[in-house]
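Right, chain A next:
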Amino acid sequence: MTAISKHNNRESFLNRVASSLGRERAYNVKRPDIKGMIPDSYGTLTSDDLINILKEQCFFIHTQLIESTPELLQKTLDDLIAANGGGPVMTSGDPRFNRYELSIPDSSVWTEASGREGNIRRAEAANTAIIFADYVLAESGTVVIESRPDQGRSLHFLPEHYIAVIEKERIVLRSTQAAADLNRRIEAGEPVGSSINFISGPSNSADIEMQLVVGVHGPLRATYVLI
Partner candidate 1 sequence: MSLKTDNREFGERTADGIGNAFMRSAVSSAQDSLKTRRLTAATALGDWEAWRVVGQTIRQHTLQNLDFYLNQLADNIEAKGGQIYFAATKEEASSYIRDVVVSKQARKIVKSKSMVTEEIEMNKVLLEAGCDLIETDLGEYILQIDDWDPPSHIVAPALHKDRNQIKRVFTEKLGYTGDESPEKLARHAREVLRQKFLEADVGITGCNFAVANMGAINLVTNEGNGDLTAAIPKTQIAVMGMERIVPTMEEMEVLDNLLCRSAVGQKLTSYITVMGPKAAGESDGPEEFHLVVVDNGRSEILGSEFNEALQCIRCGACLNVCPIYRHIGGHAYGSIYPGPIGAVITPLLGGYDDYKELPFASSLCGACTDVCPVKIPLHEQLIMHRQNIVKEKRTGAAERFQMKAAGRLLSSPSMFGKVLRLANPGSRMMSKHGRIVRGPGLIQGWVGVRDLNQPVKQADSFRTWMKERQGGTQQ
Partner candidate 2 sequence: MKVSIFSTCLVDLMTPAAGKAMVEVLERLGCELDYPASQVCCGQPTYNSGYLEDSKLAMKNMMLAFEHSDYVVGPSGSCIAMFHEYPKIFKGDPDWELKAVALKEKSYEFTQFIVRVLGITDVGARLDGTATYHRSCHMTRLLGEKETPYQLLEQVRGLQLEPLKNSDNCCGFGGTFSVKMPEISGQMVDEKCDSVMETGADILISADMGCLLNIGGRLSRKGLPVKIMHIAEVLNHTSEPAAAKGGLSS
C-alpha cells in the first residue's frame, strides 16, 4: 500500500477547501452548542412512561416485545428459541449471560479465540442470535450495542432471528441521550467498539413498489425481551 499512500494529497486538498472558503486553514474550531437548541417535546418521563413509549414503537417496527423478569428470562428465551424452530443459537460472550445464570442449549458463543472464519461460520449457521443491549432508545425502538472481542458485528445480521434482552434501567428516551453518552466516552478517551450499532427491529426494504418487505439481508424477525 505504500505506493498508494505516497499519492496521499491531504494538504493540497484541505488547502483548496480553505481557499474556497476564502480564508487560511482553520486549526481551532469550537462546535456550536446544539444541545441548547434541541426542543424537549416530552418533559419529564418516568421509567414506566419510557416502557410504554418503547412498547408502542415496537408495534410500528414489526418487533415483538415480551415482558419478562430476570427469574423468568431463561424460560422466555427457551420458549422463543422453540418458537423460532430451535437452534442452533449463537450468543455474544456478554457477562450478563452468566449473571442471569442463563444456559442456552445447542448454542455457541462469539469469542475472540474462534477467529474471523469460525465466528462468521457459526453466525451464518445460527438460526437465532441473542445479545444484551447496552442502551435502549424508547422513541425509536432501538437497541444500541458495540462490537467487542466477544460480540462481533455480523452476529447481529447473519442469523434469521434476532433476540435482544433489554434491562429496564438501560432505556433512555431517544438517540440524543445515547449519542451524548457515547460521545462523552469518546472525548474522555475511553475505548468504544469499532462498530456501534443502532438496531431498530428486523431488516426490511421497500425497494419493490414501495411495499414494505420485512426481512431482507439481515434478520427476518426481531424480538425484544424486557426484564
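Candidate selection criterion: all candidates are chains of the complex that A comes from, given by their letters.
Miscellaneous remarks
By our rule, contacts are C-beta pairs under 8 Å (C-beta built on N, C-alpha and C of every residue); 3 or more make two chains touch, one makes a residue touch a chain; residues count from 1.
In this text, all values refer to a predicted model and were calculated from it rather than measured experimentally.
Set chain A beside the options 1 or 2, and in this complex the one it touches turns out to be 1. Across the complex, chain A meets candidate 1 through its residues 1, 3-5, 7-10, 12-18, 20-22, 25-29, 31-32, 34-35, 37-42, 57, 61, 110, 112, 114-116, 118-120, 124, 137, 139-142, 147-149, 152-154, 156-158, 175-176, 178-180, 182-183, 186-187, 191-211, 213, 215-219.
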